[in-house]
Every structure is written in structure tokens, then in C-alpha cells.
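One structure below.
Note that one protein chain of the assembly has been removed; the remaining protein chains are unaltered in position.
Here is chain A:
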Amino acid sequence: MVTHAGSLLELKAIKKSFNQNHVLKGIDLGVRAGEVHVLLGENGAGKSTLIKIMTGAYQKDAGEIYWEGLNVQINNPVDAMNLGIATIYQELNVIPELKVYENIFLGREIKKGGKISLIDHKKMKKEAERALGMLGQDPKIADRILGELGIGQQQLVEIAKALTLDAKLIIMDEPTASLSGSEVEQLYKCVEQLTERGIAIVFISHRLDEIRRMGDRITILRDGFKIDTLNVKTTETDHWIELMVGRSLDEKYPKQSFTLGNEGFRVENLKVAGTTEPIDFSVNYGEIVGISGLVGAGRTELARAIFGADKHEQGKVFIDGKQVKIKSPKDAIRAGIAFITEDRKSEGLLLDQPLDFNIAMANMKKFKNKSNLVNLKAIRNEAKNYVKELKVRPDDIDLHARKLSGGNQQKVVIAKWLCTKAKVFIFDEPTRGIDVGAKVEVYRLMNQLVESGAIVLMISSDLPEILGMCDRVLVMSEGKITADLAIKEATQERIMKAATGVEEASTEQFIKAATGG
């Protein structure tokens, strides 16, 4: 039998697909004891799927897993736990109403002997205190209600839980995404404590400065392939980004260019609730403007504030130079704004209603006849036209929205907004989760919209999509617009840098270059 000495966990040629979608195409990965191993890749590169295979949440289709040199099967999360693999998810798996030590031993409470097997609170508390102490935490917090602690400390409680499980490998999915500066420092210290004890850490992060600070080795994934595993200390950040995004823009993006017109849409001094800095930007006729940035950069929040879905504290919105007052989505729609939301199932569609209802629902007023009743026939006719025009398949307006594929559902959502006669279209991740063919159709629709004199804004985490379809890109980071780049000047590297907040100085230079300042 072949053993793989030196590696705690060794993955060999791991493959995984969902339906026809190949997410992992033969990935090799070795994790050594006591190292911090970073996984880096764009959205959809396969990081999360790979992690879920390690933790038993998904099963691999092909490939082998070795643990301490032995070939193992991880069929479910319990198998992973028994091997010594623990996971700290971005969404914490905790019960805020319970005490810290009760959370640490949730589901595996220590019991006293005897027939009635009562829970041994004392012993659980003591064990919890020991684990917290190992992480450099005040052991006394073991007795506190978990919900009273900050998010950072709650996360440390989860790590303490992993310690009480005798974990040898702890997987962390974007652990610093929701932490404050001082909490991040605390996490760094804990990770140092863990690696000194020989515990391996695998973590996913988009923050390049953080990777440089914490990581020992970095594995870069792209399109379901492992591109390379590098030593963090001896390689350049630019090199990682190149490897991560290096892919050509081919026929996937049917970009059409139009003559740039006047300014049609402007946001002035808009302050989104919960952020510090007001936002200004404008969009001209004839261009598609992309909004790029990492998850959590505040892009959706900006769109929701413009649209009146969330309250904004201050700011003005102008369409064709005229100010429009927006306090609710109703106001926004009246002003001619459409918001194609990120999550079409939970925010866009009535899944158990037919397509004609879905298409008409944002503008029932339009179908009222003289006696103030809704003209059902007019709705059907209008819906039929849109279904035909947008090539919705199947083209049956009586079908419930639930029955359609993601791409066709998206077309129905777009039809809903076309039906409101909107002039400004804000797309939020318009092609997420839809197949390549439908993506191209959505892009063509954007072209048509621009051609017919609409303003188009597209929020997207898909960099190639931004570069392939937009004329200009705004990059957001931590609630601010950190770059405004004409597409000719915008490289993936520049956008990534502005989005991750590395090299602030050079980001400023980009802004100056882009605005001619």
C-alpha cells in the first residue's frame, strides 16, 4: 500500500459534478500538519465544493482521500469529525440562547454515570474552560450566554469546540469576513496557537493581505482545476492573481459598443444606512456600467438603497438631470427604475403562480380598464409577447414559475421589469447559477436595452463578465467606491487590487488615471 508521508490530508484527483455541471475536474491537494493552507479562487472555481468534500457534506464522484497516509472514505460529517476534521463555517453554527460551554458540547453532552444519566455540567464547563484557555481566551466566558459575545468571540468558541473534538485539521471558510479589526488580530493569534500544537488549518479567503500574513502555502483553483500550490513567503501577490484569473475572454461575451450619450442617471451623496462614506456616481446613455467588488463590499446594499428597498440616510438620485424622490420600491418603479435582484427565487418571483401573473405583478395598474378592473386578457397577451420576445422556454404562460430553469426564470424577471416600462435597469448578479447559453441571451438583452435608450448597471462578482460586457467599472470595497475605471484600463489585476484593498496608494493612482485627475 502506498502511503503519503508528510501529509496529514492528501486528496488525489477529486472529481465532482452536479447534474451536467463539472465543478471539480480532478483536484490534488496535500495539507501538512501544522501549516496554514490557503485556498484561493474566483467565485465558482470550486473552493466551497472541495471543502464540503473534506467535511463530508458532499461525496466525491471520483478520486481518493488519504488521512495520515491511510486511504479513507468520508461519507458524512460524522466520519470527518471522527477523523479529526472540524469546520468553522462563515455562518456560525451556534445557538445564541445557550451558554458557551453548552454550545461547545452541543449534541455530545457529557453525562454522569448511573441509570438516569444526567448531564455533567461541571465537567463540561471545565473542559470548555481548558479549550478556551488553549486559545488564549479568558476561561470565565465558558459560563456566559453565547449571544452576549461578539461575533469574533463566538467564532473562537467554535474553534474551542473543534479543540475539544481533538481536531487535527480545522477548515475555516472566510473566517474574517464579518470580523472587526481587533477581532481579526485575535483570530490570527489563535491560529498561531493552533499551528504550534501541530494542528493544520485550511482556509478560504479573498483578502490578499490576510493570506500573506497568515498563510504558509497557497493553492490556487480555477474552473474546477488546481492551477498550482505555492509557498506564500516566496511568491508575489500579483502572480497569485494572474494564476487565479488567467483566462481569455472568448465568444462568451457578445459585447456591442454604442456611441456614448449624455448622462442619464446620477447618484449624489447617497449614504447607505450603516456605512460611513456617501457615494457618488453617474451613468451615461450608451454604456453598461459594472459594479465589481467582493461579497460584502456593499454593492447590493447600494442598489437596494437606490431602489428604496432599504432606507438611505441621505442623498439624491437624478434621472435625465431631474431629481426623483424615492422612499419605497413603488416610488422607484414610478420613476422608471428596475431592480433585477440577486436571488430571483426569494426576491423576484412568485414561484407558484403562472408566468403571466409574474410578468404583470409589478405593474397591475397598466392593465386596468375603464371600470377599474384588471383586464386578464390584456395581461395574457402582453405576457405572450414577452415570452416570445425573450425566448422563454417552455413558452407556456400558464406554467408556474417554479417549473422553469434558472435562465428562463431570469428572463421572466426581466420581462416583469420590461413590463413596467423602466428606463434604468440595475442587474444584481444577473447570470449567477444559469447556464452558458442563457447567459449569452441575458447579455444580448442588455445590449438591446442600451441600444433602445435604457441605462444599464450590472453588479457582478464574475470578473470576466464585467470585463466582457461593461464599458466602465466601479469597484467597491467596504461600502466605498474605490475605483472608477474605463474598461480599457481595467485589468483583472487592477480590479482585484481595488476590491481587496491592497496597495491603497496605487488604487488611488488608478482612480486619478481613470478620472483624469
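Quick note on the criterion: a contact is a pair of C-beta atoms (placed from the backbone, for glycine too) under 8 Å apart; a residue touches a chain by one contact, two chains touch by 3 or more; residues count from 1.
As a working rule, contacts and distances are computed from a predicted model.
Considering only "Sugar ABC transporter permease", "Xanthine dehydrogenase family protein subunit M", "histidine kinase" or "Glycosyltransferase family 2 protein", the record for the omitted chain gives "Sugar ABC transporter permease", by its UniProt protein name.
Here the missing chain is touched by one residue of A:72, A:92, A:177 or A:351, and it is A:351. Within the set A:21, A:269 or A:328, the residue that contacts the chain not displayed is A:328. Listed by residue number, the positions of chain A touching the unshown chain are 307, 309, 328-330, 332-334, 339, 341, 346-353, 357, 360-362, 364-365, 368, 372-374, 376, 398, 416, 420.
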